[in-house]
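Note that one protein chain of the assembly has been removed; the remaining protein chains are unaltered in position.
Now for chain A:
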Amino acid sequence: MFYRLSGIKHTRYASSRALWPVTADRRIMQVLVALALLAPFFLSDLYLTSYMLPWLIWTAAALSLTLLMGMAGQLHFGFAAVLAIGAYTSIHLTRAGVPFEFALLGAGLMSAFIGVIFGAAALRVKGLYLVMATLAMQYLVEWVIINVPAISGGAQATLSTPDVTFLFVPLQSDASLYYMALLWTVVVTLLLLNIKRTSFGRALVAVRDKDFAAAVIGVDPVKYKLLAFFAASFLGGVTGAILAFCYYQAVTPEQFGFNVSIQLVAMVLVGGLGSVIGAYLGAGFVLLLPIVLTNVLAFVASYEWMPISFNLIAHIPLMVYGALIIGVLLYEPLGLAKIYDNLRKYFVVWPFRHTQS
């Protein structure tokens, strides 16, 4: 009823291979894009700068990691270090007078270069052992940033981002920063949706499922593993630069610590491994849910129905959050994306229970 599939027959390859072949899906996407574009006009600056902006940027980061972990099956527990390389490279490049557009490229390339060096470990080790290798990247990069004042920015170890323009638009107002982040997230999203349909994407999936089987059918695992690390690190590096310029506006090493890497992995896993919409949902869950829970609880506590210490109020959201993560993983191990998928399938045939296929 909602999706109105009956009678729709794709008569051209182009229409059946479109990103959203079903009209209703396309309509939903159009509405979402329109809402995102109009957000600065109907959202207050609090929701724009504290919810939408970080959510979009972390989604881009989670999407970059999805390319590596979800599609190519290479675990990466040091992705915050990739973001850090991008952030620091872009700041140092813009400070040296390089235009922001090229600084973004430079950030991506530098991250990709260093990411590939550590990714080379993936040629020899898999699974938990690869986790250890990428952890090494996290700690090495952090150590280098902290211990080289030329990178971290002297005794305060804080670097402010200079004022920049992107394609002649100055990035100062809340709205311009938001649109910059939105642009990048949309680019990454479209890229990932399309990579899934290319020979490159299929080769990654083949390597993920069984790398020697992929070699047997003529997919070079060495090449594709390195390419996966290169592409994901490039996207991660640019995302790190966007994070620094559009959101933090001042970078310190603590912003890219090990806990951030774990958060990114959690976003990908809770959202649903390998799913694009999962990255959006996972980033929202991991990033925004603790904030929302904290505020809800503070609101409830403000009525003073019962005396609770500030310490307990601070810890209750953690318990609820933990329970929710376990709940999601127990109820739907495939992540939030699968829950969305189930809902969609339900409505595709509603009011009936089963579809013919």
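Worth a mention:
We adopt the following convention: contacts are C-beta pairs under 8 Å (C-beta built on N, C-alpha and C of every residue); 3 or more make two chains touch, one makes a residue touch a chain; residues count from 1.
We take it that contacts and distances are computed from a predicted model.
Note on the omitted subunit: UniProt lists it as "Branched-chain amino acid transport system substrate-binding protein", one of the names in "Na+:H+ antiporter MrpEFGBBCDD, subunit F", "Branched-chain amino acid transport system substrate-binding protein", "dihydrouracil dehydrogenase (NAD(+))" or "F0F1-ATPase subunit Ca2+/Mg2+ transporter".
Residue-wise, the contact with the chain that is not shown comes from A:L159, picked out of A:A122, A:L159 or A:V265. Interface note for the absent chain: among A:I117, A:A298, A:I326 or A:L343, the touching residue is A:A298. Considering the full assembly, A:P317 is the residue among A:G86, A:P221, A:G282 or A:P317 that touches the omitted chain. Listed by residue number, the positions of chain A touching the unshown chain are 42-47, 49-51, 54, 95, 143, 146-147, 152-160, 162, 247-250, 252-255, 259, 287, 290-291, 294-295, 298, 309-311, 313-315, 317-318.
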